[in-house]
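A single protein chain has been removed from this complex, and every other one stays in its place.
Each chain carries a letter (A, B and C) given by its place in the written order, and its residues are counted from 1.
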Amino acid sequence: MAGKTDFGPPFYKDLLPPVILKNYGQWKYHERVKPGVLKHVAESGDELYTIRVGSGRLVSTDWIRDVCGIADQFCGGHLRFTSRHNLEFLVSDKNQVEPLIAHLNKEGYAVGGTGHAISNPVHTQGWIHCHTPATDASGIVKAVMDDLYEYFADSKLPAYCRISLACCLNMCGAVHCSDIAILGIHRKPPHVNHDTVRAKCEIPNVIAACPTGAIRPDPKEKSLTVNEDKCMYCGNCYTMCPGMPLADPIGDGVSIWVGGKISSARTPPKFSRLVIPFLPNNPPRWPEVTSAVRNIVEIWATHAHKHERMGEWIDRIGWERFFDLTGIPFTVQLIDDFTLASETFRSTPTFKW
Amino acid sequence: MAGKTDFGPPFYKDLLPPVILKNYGQWKYHERVKPGVLKHVAESGDELYTIRVGSGRLVSTDWIRDVCGIADQFCGGHLRFTSRHNLEFLVSDKNQVEPLIAHLNKEGYAVGGTGHAISNPVHTQGWIHCHTPATDASGIVKAVMDDLYEYFADSKLPAYCRISLACCLNMCGAVHCSDIAILGIHRKPPHVNHDTVRAKCEIPNVIAACPTGAIRPDPKEKSLTVNEDKCMYCGNCYTMCPGMPLADPIGDGVSIWVGGKISSARTPPKFSRLVIPFLPNNPPRWPEVTSAVRNIVEIWATHAHKHERMGEWIDRIGWERFFDLTGIPFTVQLIDDFTLASETFRSTPTFKW
Amino acid sequence: MAKDSKTPLLDQLEEGPWPSFVTEIKRAAEKKDSAKDLLHQLERSYMDRIGHWKHGGIVGVKGYGGGVIGRYSDLPEEFPAVAEFHTLRVNMPSGWFYTTEKLRELCDVWDKHGSGLTNMHGATGDIILLGAPTNALQPCFDDLAEIGFDLGGSGSDMRTPSCCVGPGRCEYACIDTLDLLHSVTMEFQDELHRPMFPYKSKIKISGCPNDCVASVARSDFSVIGTWRDSIRVDSGEVTNYANEGMDIQAEVVDLCPTGCMKWDAGAKKLSIDDGECNRCMHCINLMPKALRPGKEKGATILVGGKAPIVRGALLSWVIVPFMKMEPPYTEFKELVRKIWEWWDENGKMRERLGELINRLGMRAFLKAVDLPPVPQMIRAPRANPYYFWDPEEVK
Partner (left out) sequence: MAKDSKTPLLDQLEEGPWPSFVTEIKRAAEKKDSAKDLLHQLERSYMDRIGHWKHGGIVGVKGYGGGVIGRYSDLPEEFPAVAEFHTLRVNMPSGWFYTTEKLRELCDVWDKHGSGLTNMHGATGDIILLGAPTNALQPCFDDLAEIGFDLGGSGSDMRTPSCCVGPGRCEYACIDTLDLLHSVTMEFQDELHRPMFPYKSKIKISGCPNDCVASVARSDFSVIGTWRDSIRVDSGEVTNYANEGMDIQAEVVDLCPTGCMKWDAGAKKLSIDDGECNRCMHCINLMPKALRPGKEKGATILVGGKAPIVRGALLSWVIVPFMKMEPPYTEFKELVRKIWEWWDENGKMRERLGELINRLGMRAFLKAVDLPPVPQMIRAPRANPYYFWDPEEVK
């Protein structure tokens, strides 16, 4: 078979459970039976129960075999994953729902994440596998979700609350439109290793890669220099050139962004916005991060109207009130100075004290 | 007295009528008595009536003497002008109000412009006195206001409607935040007159003045060339250098912008936005312009809620609906492609058909 | 319109209810050749659909670098009386208040030296004396000085500042706009009269957020009156408005942008959660007899407003949420000076203050002029992760 290419992914129809094949595109409505459990009803009257289970995403083949075992037992050998990396058991026999949940509870699986909950944080590689991280991904996510577990297991928030994490501002976690985004940031310019630069890097490409024009040729060294005043630690140069690492135990850490949104329900998609410019990397449990996130979640949950997402709530009360209520200090880093900065300035004397 | 400088404008207190001097800063409330007439009542109980009169702004000393005569007769020799160049007669004796109005009507003055009206269009020099105009100012304003006179003389609109005009995109009329802005535009690049450029212009300054970088040195001519593809006819180069005129009978004309706002009442200030990219210069009465403006005013007046400014109405119904209702064709020029363009694109599938 | 009229196009603009500038030019033309030539050159423009003025050279009066706009006809042979046709910008009094006496003096001077045509007023606020030859400028200014009228700004200087009518006639005024304007104008006479900056700089002062002088859109420094405490409510008058037919729920409460008002239609009682009010003025505008701004008054200072040249129009941005505004306005004047200094040091030619802040960043600006960052400055925090750290902070 060697040499076979471009045959594409497995054909989805071969993988769908019978109830879906039968009712494909003929779903009529759904109900949220209880946290972690959805019921979809087809035009035909057929029912499909979904039991959602939290996943650490970084899983072993043993874990996959475990959940396959469960799917064999309760779901006719079918399961799926969600766009946020949760696992979903697809049950067509209503009588299997409670036994499945009991089994899952017994085995310690995390059932939840539906409705007005905090679902699985989309996240990235961090120190597990990437070369540009400013923080770890899986570790913070684990710490944050342990802390916020009640909001995964129950649907008691005013609205959806999507938390995402990216370990550097490449933002593989697509955190930029999350209710709460946790973003690894570097705070020190790259340290130029001239030997590596000479050996491994195409100098014009590295210069071109810098969004702020901070990189200049260093003709003497046949290498590069960085104008440190202009560098905002994006790591673009490092992606182009291994001779410019910027990771640093003191410089690196985490920033918090809030109010983003993807769906167009009620209000259009929004970007998340910076509210805490830096929290230190404090493994294994990043207590500064978990408590900052919990504070924001809880202040929002207390003050928001029903169905009001984080960003919708802030739009209603105003950012000045957000900082007030959360007690988060307003610092100069939060004020934009990139390309579209002027759009974020306030051009009216109407604001709250 | 020659050589006296820096003595500043006349001291305002020397020019205020007695009723104002007495009640300065002690005004309690006002009423809009009828179109063109305001009544301000002071804490002391004193009353001040304002009768507002439209002005063409370009007036002769004879006219000034005329209105001074009226002010002597009815207002103890006091009058003022407004920030939109209307004339205001300040009457402290209630019994003079009706006689004054009768007199004004008899003499053909335009009384009105208060409340939910179309007040005097702020405008500029045009062909009267400037060197960069793409249209005339006073002529269009006269034609438009003749046409819309009913909305000046009466206060029958849903809300304020501020019309402004600027004869080139320097926007001396500060039209950029008007409910309806009439803006002169050039559509042809400057025609370079090498002799004048050599004689009168500082080449580096001219190059630097071009916002799009369209101007290059022409070493052969010791002058300049314009990359016509990059030129958007702002006239900046002409302001710096008389050797680059861009006025043209066919190229020049008028564009229409809507939905701007200055006050922070209800909603923050807004920029006006382009809805008609070009109408020809058709003096003396610019019929295309007057009918375009009337159409917009009337569609707005018919559809807006009470107290809803043009821009607030459009924000509520959406721009797609605005084009629908007004029948104005949507053309590619309306789509932004300047610095902040991406902020104006629609990032949601939610819109109206 | 006479058949043999020499201005058939313009003549059509003498008809209709709106006051006619053509009539005014004709009135002046009866006395002044320059006004007559202006009329005919304008008629030519109406035929040609093009202006007939040339770029102005630098003209002016002794001791001043600005205040006069030079202008030359491009058809000087045909219209010799407007071959030179410069305008003087004359600084108006605060709030555009006049006595008829003062205005007549002005007319006399202008009839003596110029075209007899004016703009009452220019878009910046000046009295525009429209058209005089070069040699008339100095004598005209000398006579103006005699009657106490000084020139306004032009070129790269502080332009003539302006203000709304404020305490002169408006019950909403939270600051003394007329006095502040006069004080500022007198303080900065040098900056007004002698171009010294990278580009023009404008100051406009409005007594409340209605911003009747459009400061937020067209001045580098926008001063807008506001208050820190609660709206003053006269419940009896609220009831009166309701009784007179105002739909307080629909017209007032539902349009309140912060949703901080409640109307109890049965009890005819209005309540305001003042902590959440953003002082937009809407409710006060609708019920001036019943509602008034609070008593702890001052101004919000915004900077950076401007028209599109060169990098796009800007609305001013909040940089000081609240400043007390009492004579002699030292805090405000010092802030203006400090900002001008920074702009002067860093601005490129033809770069307005707002554009400079955009180029160097709000942070650099705030640091340079020593203002603390507060959330009132922004509509929203940044959405991009491209922010800088001072090496001092990274320890």
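Assume contacts are C-beta pairs under 8 Å (C-beta built on N, C-alpha and C of every residue); 3 or more make two chains touch, one makes a residue touch a chain.
Not measured: the values here are computed from a predicted model.
Trainee: Would you list the chains present here that the left-out chain is in contact with?
Mentor: Taking every chain of the complex into account, the missing one touches A, B, C.
Trainee: Tell me which residue among A:A143, A:I182 or A:V297 touches the hidden chain in the full complex.
Mentor: That would be A:A143, which touches the missing chain.
Trainee: Check each of A:A247, A:L279 or A:I296 against the chain that is not shown and name the one that touches it.
Mentor: Only one listed residue reaches the unshown chain, and that is A:A247.
Trainee: Can you work out which residue in A:I51, A:A110, A:I215 or A:I335 touches the chain that's missing from view?
Mentor: A:A110
Trainee: Out of A:V33, A:A174, A:A301 or A:L325, which touches the unshown chain?
Mentor: Per the contact definition at the top, the residue touching the missing chain is A:A174.
Trainee: Going by the touch rule given at the top, which residues of subunit A touch the chain that is not shown?
Mentor: 1-12, 14-16, 20, 24-25, 27-31, 40, 48, 50, 54-65, 68-69, 71-72, 77-83, 85, 87, 90, 109-110, 122-124, 126-133, 136, 138-139, 141-143, 145-146, 149, 152-153, 169-174, 176-177, 205, 208-209, 211, 234, 236, 238-239, 242, 247-249, 252, 262-267, 269, 271, 281, 283-285, 306-307, 338-340
Trainee: Just the residue numbers, please: which parts of subunit C touch the chain that's not shown?
Mentor: Within subunit C, the residues that touch the unshown chain are 308, 312-313, 383-386.
Trainee: At which residues does subunit B meet the chain that is not included here?
Mentor: Given the touch definition above, subunit B has residues 169, 171, 176, 183, 185, 187-188, 211-212, 228-229, 231-234, 250-251, 255, 257, 259, 271-275, 277-278, 316-323, 330-353 touching the missing chain.
Quick note on the criterion: only the chains that are shown with their structure count from here on.
Trainee: At what distance in angstrom does the C-alpha mean of subunit C lie from that of subunit A?
Mentor: 48
Trainee: From the mean C-alpha coordinate of subunit B to that of subunit C, what's the distance rounded to whole Å?
Mentor: Roughly 12 Å, centre to centre.
Trainee: Send over the residues of subunit A in touch with two or more other chains.
Mentor: Answer for subunit A, listing residues that touch two or more other chains: 339-340, 342-343, 346-350.
Trainee: Send over the residues of subunit C in touch with two or more other chains.
Mentor: Residue numbers touching two or more other chains: 209, 216, 257, 280, 315.
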